[in-house]
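Only a portion of the chains appears, each positioned as in the full assembly.
Naming follows writing order (A and B), and every chain is counted from residue 1.
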Amino acid sequence: MSEQDIEQYRVHEAPYYRPVGDELELYRAAYDARMPVMLKGPTGCGKSRFVEYMAYELGRPLITVACNEDMTAADLIGRYLLDADGTRWQDGPLTTAARIGAICYLDEVVEARQDTTVVIHPLTDHRRTLPLEKKGELVHAHQDFHLVISYNPGYQSLLKDLKQSTKQRFGALDFSYPEAAVEAEVVAHEGGVDAQTADKLVQIAHRARNLKGHGLDEGISTRLLVYAASLIAKGIAPAAACTMTLVRPLTDDPDMRETLDQAVATYF
Amino acid sequence: MSEQDIEQYRVHEAPYYRPVGDELELYRAAYDARMPVMLKGPTGCGKSRFVEYMAYELGRPLITVACNEDMTAADLIGRYLLDADGTRWQDGPLTTAARIGAICYLDEVVEARQDTTVVIHPLTDHRRTLPLEKKGELVHAHQDFHLVISYNPGYQSLLKDLKQSTKQRFGALDFSYPEAAVEAEVVAHEGGVDAQTADKLVQIAHRARNLKGHGLDEGISTRLLVYAASLIAKGIAPAAACTMTLVRPLTDDPDMRETLDQAVATYF
């Protein structure tokens, strides 16, 4: 892979990231030990942003893969393509990352077929190798290569969970929504509203998050608060902005919608 | 993609669209913030027409994808095709839209395999990127690109629903049948009948819509009212026209058919 191709995976500007605990220090130590890392937490709380931030700080390229049920091992590792001169091997994102020493981030890895995750095993122990069985090549990972996965424990079920033999290959960091003051700071910065409006939005979110498990599958994420703020910043009335971004996407249940609408009405 | 190819996706004439609330204003603000938008509502109430109208108004090409269960990620993103000189990459509709700055409308997205929808994630957050993993390219979306999805909450089931991590990437707009006066206006304009006939058709629809959940899966849509009007305009007796377009397509249940036939007989 040419230096130019690698360039597209570099994070050129520092992403906005507001640390909420000792996650920076722990990640750095894990990276120094080349220990694979698992990020756990609900949707929209900043896991992807965190990885991007660490990639920027450590000066490593970042290759992100959004995992899904249809993903096969070949989608990670690579495959033969037909060329003018016959077949040509095309590295997959995991192989590319292993070769160029990138951080490879497998987002929502629990969505991938449980057994597809087995292909990452030899990269996560002392061997740090990736067998390309179809090519008959054994890739030894670049010394800077690092593997990071994320998953949302709320989705766990008997059918979809990582195997212990996979879990026990990662150190794990828990993520959650930031505390109120920090989250308001994020909403104001990212959504372009004043501190007071951001505070109100965060308070609405806190009310909704208490409903998780009592009619809501998931609370309002920081991302949705930023969405609401963005609409307000574009001149939309706050109540309409909140309905569009904090209520309607979450649920179609009339009772739950009314509860959320009332929470909005309390503040706007 | 050549300018000529883009041209085929442009909406050249203003589609007939009758606004029913603040949906134009909200969409424009969401577009300005490049916030992805989800349109919710029953079949045949005008969601597709609305997107077409917004594409015309904003002067953007519109690429529509009718989602279905057999659709794979490759159908959205693209694939390698064999050429005289080997393989050639063919962008899928989502990739095309991201490159040319089109509005990409994923119709009935809930029909797609739940995890296929994961591929739109990196296009819907601050990254606005689309990784073409098979090609080893990271597409940065055109600044005018906008993503819109639709789905019908009535179809929701435990097996088929969007994941929260997908839902929480969209602002949402609710759609429903327009109020009587507006709907009659639409039926008269589109179906070519006089106001009185249109009124009667809308009243039949109102009766049928009350049966939703009491034997009917779905009410009579505006589209079917326009169908009935069209047949009447072609000289078919109104009762026969209504039977063919408002009763028989909806249900095979004899009792329900009789109830609907009586509703028709009340007006024609």
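To be clear about the criterion, a residue touches a chain if its C-beta (ideal position, glycine included) is under 8 Å from a C-beta of that chain, and two chains touch if they have at least 3 such contacts.
Just so it is clear, the model here is predicted, and its values are computed rather than measured.
Peer 1: Taking the 2 visible copies as a start, how many copies are in the full assembly?
Peer 2: Counting every copy in the complex, the total comes to 6.
Please note the rule applied: only the chains that are shown with their structure count from here on.
Peer 1: Since chain A and chain B share one sequence, what rotation angle in degrees maps the C-alpha trace of one onto the other, as a multiple of 5?
Peer 2: 60
Peer 1: Averaged over CA atoms, how far is the centre of chain A from the centre of chain B? Could you give it in whole Å?
Peer 2: 30
Peer 1: Quick check: in the complex, which residue numbers of chain A touch chain B?
Peer 2: For this pair, the touching residues of chain A are 1, 5, 8-9, 15, 43-44, 48-49, 63-70, 75, 79, 81-85, 88, 90-93, 96, 107-108, 111, 152, 155, 217-218, 220-221, 223-224, 227, 230-231, 233-236, 240-241, 244-245, 248-250, 252.
Peer 1: Along chain B, where are the residues that touch chain A in the complex?
Peer 2: That would be residues 22, 25-26, 29-30, 32-33, 35, 38, 40, 72-73, 80, 82, 85-87, 113-116, 118-119, 121-122, 125-127, 131, 133-134, 136-138, 153, 156, 163-165, 167-174 of chain B.
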